[in-house]
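Structure first, then comments.
Here the complex is missing a single protein chain, while all its other protein chains stay put.
Letters A, B and C mark the chains in the order given here, with residues in each chain numbered from 1 onward.
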Amino acid sequence: MADHTTTLAVLKDALRHFAAERAWEPFHSPKNLAMGLAVETAELMEHFLLVDCEASRTIARAGQKRGEVADELADVGCHLLNLCNAMEIDLSDAIQAKMAKNAQKYPVEKYRGRFEV
Amino acid sequence: MADHTTTLAVLKDALRHFAAERAWEPFHSPKNLAMGLAVETAELMEHFLLVDCEASRTIARAGQKRGEVADELADVGCHLLNLCNAMEIDLSDAIQAKMAKNAQKYPVEKYRGRFEV
Amino acid sequence: MADHTTTLAVLKDALRHFAAERAWEPFHSPKNLAMGLAVETAELMEHFLLVDCEASRTIARAGQKRGEVADELADVGCHLLNLCNAMEIDLSDAIQAKMAKNAQKYPVEKYRGRFEV
Partner (left out) sequence: MADHTTTLAVLKDALRHFAAERAWEPFHSPKNLAMGLAVETAELMEHFLLVDCEASRTIARAGQKRGEVADELADVGCHLLNLCNAMEIDLSDAIQAKMAKNAQKYPVEKYRGRFEV
């Protein structure tokens, strides 16, 4: 697989199959998947706890650390897609809609080089 | 867009373009994106705070709530893909590798209907 | 120590001393302590990931699990008090002020048995 040939549906189908083989659907309530997503996100964040913002840019270059971070990103991605499966939400549609909203909220001319939450 | 026709690279490219137009790359250190991802994940989780696991399954059915949850899922997705962009990580590869590991860790015959963290 | 004889200042002083002995103040920026607090909170939450709300009430009764959860609660408490130290914030004052605000926001007669986020 690779990001330029893999659709989201392919990953979602693989995860649905993985859960179905193990009869794990009862554990996949949106509440529990959202909690699990938060737990995985914190494990990802932990890798950046002791470095400054600039230093965090080089973490992904190093061998072992790069693998560990990719592993946590995958866990976050799996939980996110499991949630989309459980709630029958099309993530591409949701992201496209959100980006259109953000394009309105942050017009290029006003927000070039500026950001706010 | 839709999940069965959209590749991850298409979404990553759209997000890279969105950030580049606004010259936001300086804000996109992995440390800050990981923090932002955790913030978005908590906002998603908040929708499930007051319901029980079973009740959380029906939240996505209702009109307004469904839209709000899809919006938060999109925010989580955008941050995750921004992180993959910033760290040049192929998410499909990472997810495939993780699923192979999990298939070893949770063999079907032993984990059918059982789960543990 | 015990909660009915221990003031918050006693705990804050103990934590300040612990950090000073190790010259850890440079690691205790509010940004990093807030991230660390989020990481510890996720570790606490993980103990409740696979149980339903009602079942989570009995987790603290069992021996080993009770000790593990108390340990995570302590980690959360230490990070919270380290943050109060780093920012010179009086937590008792802040909690008292917040409870006064919440008493206005959630009047007893209107919110008895009801809750909303």
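For this structure, a couple of remarks:
Quick note on the criterion: contacts are C-beta pairs under 8 Å (C-beta built on N, C-alpha and C of every residue); 3 or more make two chains touch, one makes a residue touch a chain.
Keep in mind the model is a prediction, meaning the values are calculated, not measured.
Interface note for the absent chain: among B:A20, B:L50 or B:A103, the touching residue is B:L50. Residues 35, 38, 46, 49-50, 52-53, 115-117 are the ones on subunit A that touch the missing chain.
Contact residues of subunit C toward the unshown chain are 1-9, 11-12, 14-15, 18, 21-24, 26-27, 29-32, 34-35, 37-38, 41-42, 44-45, 47-48, 51-57, 59-60, 66, 69-71, 73-78, 80, 83-84, 86-99, 102-103, 106, 108, 111-113, 115. Touching the omitted chain from subunit B are residues 27, 32, 35-36, 38-39, 41-43, 45-46, 48-50.
Rule of thumb we're sticking to: only the chains that are shown with their structure count from here on.
Inter-chain centre distance (subunit B to subunit C, centres taken as mean C-alpha positions): 28 Å. With each centre defined as the average position of its C-alpha atoms, the distance from subunit A to subunit B rounds to 3 Å.
The multi-chain contact residues of subunit C, meaning those touching 2 or more other chains, are 35, 38, 46, 49-50.
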